[in-house]
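Every protein chain of the complex appears in place save one, which is left out.
For clarity, chains are labelled A and B in written order, and residue numbers in each chain start from 1.
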Amino acid sequence: MNYTLNSIPERATKPRERGFTMAMDKGLSIREVEDFLEVAGDYVDIVKLGWATSFVTPNLKKKLEVYRAAGIPTYFGGTLFEAFIVRNQFDDYRRVLDQYEMTFAEVSDGSLEMAHDEKCEYIAKLSEQVTVLSEVGSKDAEKIIPPYMWIKLMKAELEAGAWKVIGEAREGGNVGLFRSTGEVRSGLVEEILTQIPFEKILWEAPQKAQQVWFIKLLGANVNLGNIAPSEVIPLETIRLGLRGDTFSHFLDMEKPC
Amino acid sequence: MNYTLNSIPERATKPRERGFTMAMDKGLSIREVEDFLEVAGDYVDIVKLGWATSFVTPNLKKKLEVYRAAGIPTYFGGTLFEAFIVRNQFDDYRRVLDQYEMTFAEVSDGSLEMAHDEKCEYIAKLSEQVTVLSEVGSKDAEKIIPPYMWIKLMKAELEAGAWKVIGEAREGGNVGLFRSTGEVRSGLVEEILTQIPFEKILWEAPQKAQQVWFIKLLGANVNLGNIAPSEVIPLETIRLGLRGDTFSHFLDMEKPC
Partner (left out) sequence: MNYTLNSIPERATKPRERGFTMAMDKGLSIREVEDFLEVAGDYVDIVKLGWATSFVTPNLKKKLEVYRAAGIPTYFGGTLFEAFIVRNQFDDYRRVLDQYEMTFAEVSDGSLEMAHDEKCEYIAKLSEQVTVLSEVGSKDAEKIIPPYMWIKLMKAELEAGAWKVIGEAREGGNVGLFRSTGEVRSGLVEEILTQIPFEKILWEAPQKAQQVWFIKLLGANVNLGNIAPSEVIPLETIRLGLRGDTFSHFLDMEKPC
């Protein structure tokens, strides 16, 4: 840190199991990735190349190398997995992961219908090849999954081999964990946490109010995802109680003297 | 493309008459233009220097050269044309176009009152010098133009020499084609399309929901404009059915096996 402030919440350090930040790259240039890592390299733990943007990004190999050189793992968004599955191209997908030397992958069913057994089989198979993040929750705002079902799905996916489960919110933060207004479905989150260890969950929380809500409930070291590259530094200050939104929250807890 | 996915909608290739993307540069630096073109150069067909930002941009000549070297034509936003017209400086405007070696220009009347005959004369005169895009629709949310009038205006402007007509939406996407909420005036769009060939229209659609709406109605190769530079890659995935929003749309149509 650039100077000393007392009573700052303790932050997990890399490699982090808790308090990690997943950022979403939806088409950065090489130089933009370098700029992003210069500023946020210490605070970002993993980068998702959003949905299937990797299909059209011209600089893919080079970009992945820049992230790799900085020690930041990357993975392709779950929609890409689904795009291969819906076309019966699962083996092609596995080859693409090899071709680009990916060490992580996401398994999701946000845009298609898939029996949950089948999804868990994909998690198990891909876990032999890479570290798997699996995502629960639909991208369709009409599909409301009740809390007990979120828990059941998350447990099964972790048992099938998922490293962490992701709570779906999309880039916009308006489905899954959130109402269409962006408001958190707070009862849902609290019920999930009675059954699933909090370090196993990566909450997608692209909007500031959502990040604040999770940090107030779960502390500086909650895992948050779908963070825009330019919002990683702001998020870090929210985690540390150094932005108005959480300024009093940690002080009230820690009573600095 | 970086890997092979079956049953991807066929995309027009450059130079495109259909399916082209107009992006809006509202003050990028030289390096930001280079970054933008590195990533999106294959997907962007023309760049508008938004409204009269070219008046205050310090790096104008150099920036135009960077776009030119990449084979991407540029034009000044219609508000600049109007700023010259309202000051009785049309001849100065023509000289500015020459001075900066512009090959395209926009004629619009979004911020001033102009007889339509007069607008068509400007289109005709400028067509002798450059390729003209003309814009229909007011920037004033209070001014509702009925569908038959949109059609009449568009026809007259194409006859006067406009290469394409632009449906107004502003940078914010909340006027003209759209209600103040950003919702598409869908009856208006459908009625226009009964009379004007769809490749002759460039729809301003800065918001994702608007892009999705046009792509679902008119397909991957609809002409869309006012796209933020960082949204050109995301838009390309929406065109290809590779983002959640259009994921099922093209599959349902094409029944991949």
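We take it that contacts are C-beta pairs under 8 Å (C-beta built on N, C-alpha and C of every residue); 3 or more make two chains touch, one makes a residue touch a chain.
Because the structure is predicted, anything quoted here is derived from the model rather than measured.
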> Out of B:Ala83, B:Cys120 or B:Leu235, which is the one that touches the chain we can't see?
Replying inline: B:Ala83
>> So one chain is hidden, and I want to know which residue out of B:Lys48, B:Lys119, B:Lys139 or B:Arg239 touches that hidden chain in the complete assembly.
In response: B:Lys139
> Which residues does chain A use to touch the chain missing from this display?
Replying inline: 1-7, 31, 34-36, 38-43, 208, 230, 232-234, 236-237, 240, 242-244, 247-248, 251, 256
> So which bits of chain B touch the chain we can't see?
Replying inline: 26-32, 50-60, 79-80, 82-84, 86-89, 92, 96, 99-100, 110-112, 139, 170, 172
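Rule of thumb we're sticking to: only the chains that are shown with their structure count from here on.
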>> As a quick test, compute the distance in whole Å between the mean CA positions of chain A and chain B.
In response: 34
